[in-house]
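Worksheet: the structure to be examined is printed underneath.
For this view, one protein chain was removed and the others were kept in their places.
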Amino acid sequence: MSDPKAYRALTTHRLFWPVVVLVGMLAANTVYRPGFLSVQMRDGHLYGSLVDILRLSAPLILVALGMTLVIATGGIDLSVGSLCAISGAIACLYISRQPDQNSVGGVLTALALGLGVALVLGAWNGVLVAVIGIQPIIATLILMVAGRGLAQLITEGQILTINSGPYKAIGVGHLLTLPLAIFLALAAALLVAAVTRRTALGLIIESVGGNAQASRLAGIRSGRITFLVYVISAACAAVAGFMMTANVSSADGNAAGLWVELDAILAVVIGGTSLAGGRFSLGGTILGALLIQTLTTTVYAMNISPQTSLLFKAVVVIAVCLIQAPGFRARFTRRRAPAAGPTPVSEQPKEQVPA
Amino acid sequence: MTTLSLLAARTRSRLPRRHVPVLATLVLLLVLYGVGVSQYRAFSNIQVVFNVFIDNGFLLVVAVGMTFVILTGGIDLSVGSVVAMTAMVSAFLLREGLPAALVLIIALLIGPTLGFLMGCVIHFFDIQPFIVTLAGMFFARGMCTFISGSSIPITDGFWTRMSQQRIGNPSGNFVSISVLIAFAVVAVAAYTLAYTRLGRNVYAIGGNSQSALLMGLPVGRTRIAVYTISGLCAAIGGILLSFYTLSGAPLIGVGMELDVIAAVVIGGTVLTGGSGYVFGTVLGVLVLGVIQTLITFDGSLNSWWTKIVIGGLLFAFILLQRLIGIRYK
Amino acid sequence: MTGSQPVLTMTGISKSFPGVRALDGVDFRLLPGEVHALMGENGAGKSTLIKVLTGVYRTDHGAVTLGGAEVSFSGPMQATAAGVSTVYQEVNLCTNLSVAENIFIGREPRRLGAVRWAEMRRRARALLARLDLDIDVNAQLGTYSLAVQQMVAIARAIDVEARVLVLDEPTSSLDAGEVAQLFRVMRQLRDDGLAILFVTHFLDQVYEIADRITVLRNGRLVGEYPTSELPQLGLVEKMIGKELRALERLDEQSRHDAAAPVEGAPLLDVRELGRRSAVARFDLTIHEGEVVGLAGLLGSGRTEVARLLFGADRADHGSVRVHGTPTSLRNPVAAIGHGIGFCSENRRAEGIVGELSVRENIILALQAARGWLRPVPRRRQDELVDRYVRALSIRPADPDIPVGNLSGGNQQKVLLARWLITEPRLLILDEPTRGIDIGAKTEIQRLVAQLSDGGMAVLFVSAELEEVLRLSHRIAVMRDREMVAQLTNDQSVDADRIMQTIAAGAGHEEVPS
Partner (left out) sequence: GNSDTGGSGGDDGTITLGFSQVGAESGWRTANTTSIKEAATEAGIDLKFDDAQQKQENQIKAIRNFIQQKVDVIAFSPVVESGWDTVLKEAKDAKIPVILTDRSVDSADKSLYKTFLGSDFVKEGRLAGEWLVQKEQSATGPVNIVELQGTTGSAPANDRKKGFAEAIAANPNLKIVASQSGDFTRAGGKQVMEQFLKANPKIDVLFAHNDDMGLGALEAITAAGKVPGKDITIITVDAVKDGMQALADGKFNFIAECSPLLGPQLMDLVKKVHAGESVPARIETQETTFTQEQAKEALPNRKY
């Protein structure tokens, strides 16, 4: 490296290693199939695997954004998957009842309905955790289980197919040749970033997650903050639910958002936010989500047999963690470069008395 | 005299405080059972209780292992998959014609080995347990489908005997051998936590791992040990599951880790570590089991109402547990 | 302590943290049968040296020998096994375990591998009795105050069969009686041939117990001196590195003659405030510009009073008036709303947010009061943080490093700064000078005096009676969780008088407010 200082600053940046893995994975794909990175223009919009990755990661990014805030307060939200299913189901149900499924007004009402219910359910989570004081994992587990049931209740166990242009656009529409979904995710990310970093919310969340007791004594109403993050998480999940259902123009109460909570938590953790709470990184989370989606796409693109794909995922996940872990790199580098020899005796004056 | 009564008063007021969560859980469990008895005639049959144990023996064993991990403030997401992998490997090896004893040894070694490796990664490289054990979960599940895409039946004589042996009155009320094994595991675990250094170190690390380190406790060794123990318990659970189903199926136990964590937490163990009991975990497993039994006995719920009612019962239970806890604080 | 071989030597020890050179070629040696004081300002590197010794940190350079053989511990576990018993600066115990367990964990009495609980409790009781501490060894450690926890940590350390005993600021929360008891035990151990490394910021204690002194400054060794050859002033100069009339200046601050500003309506007036099983009902009035000291022995309930007044704990009885208006201090938010600030004695558990930067920690309370929607503008942050980093000489002076990386004393200063920038009308300081070096302590005392002159009321809690006497207009005396007296701090009041009051227990001259 020509400039060792800049190089150091780069490699010690906390997002450096996830980026390396992401680039490595894309490179591996390109080696496997040289056309992987190519992006063409088709029907007035961009078409290619990269675009797919962006579009498909949009819902995960959304869910993970909300999850980041929850985790930063030291909590966890297992119910996001079910919330995705519920919001999507409500929106689709409402639209399917409309005489004109293509009416923008109807779709907007449907979105408002879905979002509204999700907010109520998020508030429910928030109350359980912040007011009643139930451990987050178990408080949100309730809605994870029951919410799935609710979603299926709404769709009556069927896959609810709709035929609504405006709604479909949320999932597969395009804006400026790129998928609309990615703009939505980006907008949400900017919004969350603005709300947390332009105001003091981020600091307060980190403080509550870092030391709840100290925060209380500093005059922070940690209950309200905790409540708020669960509501935000639910809102993010709701929008993600719209995207998931719009992507296939149908609401599947059972499958929509299944296991997305695990992926979201994984994205947050890969992004460098600790599950113990405290400091959070929205950029890291987005990167984590992109990484996970790239991994999934890689499995399909390289046609890794479904029987071994989980092994492949396991290897990549552990590789990402290891390469990111300072502890691992330290061991690795130390072995290669043994500690420098003894230093010359320091020259400062010393006073010594006989013992 | 005065000192004595003072002392008595102090013990009386202190003893319950530590045990209130567990006692509350026990009482609520009995209430739940009472509801079942009052609603359904066959519920009072003692075999129903035995069945809860028979049907949840493996879950209990796995939950005991998870209790160790959660007590240190960690988490082990791999258990469901390790259970499946153990059953799958056993079934596969038995089909290949290996003797039962050898299969048993191999199967019981895989889980702890994986747990040990995960523990090492968590400790030496300082990576969050969630992500390491998630990778372990992918790995173990991947091994399942890698071994076979479809389920493998077990016809081995030993396995069949273990599976179908009824202890008690074979035509009346009985339990399976698995239940005895599960109880043995619970007893050993409870003893380990209460009376061995390892057990006390587990609590210390859960309380404050930094302090534990400065107090000169073997933090690394203990941490690796708990993941190994969890792996061992998952392996035993896997064997019990293979007794239970007499087969290895690649998709069995999907999502079991959540049930297990839920059982442990319902049993009063705090997810951040440092406080909880194995006995609480037993109660947690029973709560989940009784809720499920209640729903089967009802038999009128469709698929989605089943989920909603499970969630609802869970909510009612946890809310009451919490309110009682606050009251006695 | 004649020409005997050192039991411990450390030579050329260097240790760097990212951006900070904490130790730079430090030499240190410890003889058997001596108490050796390690002195230095906050951030001088004392705790780091100790952590290097016990293997918590790996040295960059340098060697450690123990009993003549070179050692390199990979962690406290090995160090303990080799006979180095340590009490670290912050109380490092597991609050979720019982007192007895905290003393014995890792070396529990066992039979056939099974922990003998009854035996363990018995021995714990005996050990605590040696330190003159009578507490329930079965209770969770977390239910006890920080001072009790500190005693438990000491008990844990002195029970070991060790060659070297390391005590990093063990007395920071202790009152005179406890210190005396500790010193008795230390002398006994020393006479048995144990080598004791002792860190403190109390100069008097050094001169009372230490045989020799090693001084560190900015991570470098200044020198090693027999205590008898180094006068107090000389020691301070060596620590600070320049001549300073700190001690003289300190004495000028005495409030003995300043009359309490009792005119005008009281700022805070509480009647019959109390909380079951914590503190008995008490009355207390604090006026603007008044410094009220809270004196008492360990566990006498000073912290409990402070917490009640801040709403950190909820009172279950009594009435509160702020500026004459009845109100209630339900929670910290309510108290802060009335202009009350509170600096907890337990800085690690209840004070700092370790991951956040110095800047963020300092503005936390101010930000909380403004609400999350109105962030403190960056310029103002810089201004405030800058001012207090300088005023309290927080080091390193980089406001963007995590506060958890600061030395203990500097963390304490950060906490003070947090409350000072909120400009409270009443500031409750619970052991604010805990672990703070002599220079900064003077600075803080001066600040308190200056602020109270400017109209701020202060409730000052400290285990150090001199400090309370020096600063307070009025002193409330606590005993057995009961406020037994309130004395006007005039010429007649001195440390002995307060101790008598505590001993007598009954109300002496109640000062009408």
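The letters A, B and C name the chains in turn, as written, and every chain counts its residues from 1.
As a convention for this text, a contact is a pair of C-beta atoms (placed from the backbone, for glycine too) under 8 Å apart; a residue touches a chain by one contact, two chains touch by 3 or more.
Keep in mind that what you see is a predicted model, and the values were worked out from it rather than measured.
Enquirer: Which displayed chains make contact with the chain that has been left out?
Expert: A, B
Enquirer: With the full complex in mind, choose from B:Leu28, B:Leu77 or B:Ala249 the residue touching the hidden chain.
Expert: Reading the full complex, the residue touching the unseen chain is B:Ala249.
Enquirer: Given that one chain is not shown, which residue among B:Phe92, B:Phe279, B:Trp304 or B:Phe317 touches it?
Expert: B:Trp304
Enquirer: Contacts of chain B with the missing chain: which residues?
Expert: Missing-chain contacts on chain B: residues 40-42, 45, 47-48, 51, 54-55, 144-145, 149-155, 160, 163-164, 171, 241, 244-247, 249-255, 292-293, 295-297, 299-304, 306-307.
Enquirer: Determine and list the chain A residues touching the chain excluded from the picture.
Expert: Contact residues on chain A toward the absent chain are 33, 35-36, 42-43, 47-49, 52, 56, 152, 156-159, 161, 172, 244, 247-250, 252, 254-256, 296-297, 299-301, 303, 305-307, 309.
Quick note on the criterion: only the chains that are shown with their structure count from here on.
Enquirer: Hey, which chain ends up farthest from chain A, C-alpha centres compared?
Expert: Centroid comparison gives C as the farthest chain from chain A.
Enquirer: In whole angstrom, what separates the CA-based centres of chain B and chain C?
Expert: Chain B and chain C have C-alpha centres separated by 44 Å.
Enquirer: Centre to centre, by mean C-alpha position, how many angstrom separate chain A and chain B?
Expert: Each chain reduced to its C-alpha mean, chain A and chain B end up 30 Å apart.
Enquirer: Quick one: which residues in chain B touch 2 or more of the other chains?
Expert: Not one residue of chain B touches more than one other chain, so the list is empty.
Enquirer: Please list all residues of chain C that touch 2 or more other chains.
Expert: Expected reply: no residues.
Enquirer: List the residues on chain B that touch chain C in their complex, please.
Expert: 10, 14, 18, 191, 194-197, 200-201, 203-204, 206-208, 210-218, 274-275
Enquirer: Under the definition above, what is the set of chain A residues touching chain C in their complex?
Expert: 198-201, 203-204, 206-207, 210-211, 213-221, 225, 278-279, 339, 342-343, 345-346, 348, 350-353, 355
Enquirer: For chain B, which residues count as touching chain A in their complex?
Expert: 121, 124-128, 130-132, 134-139, 141-143, 145-146, 149, 258, 261-262, 265-266, 270-272, 302-312, 314-315, 318-319, 322, 326
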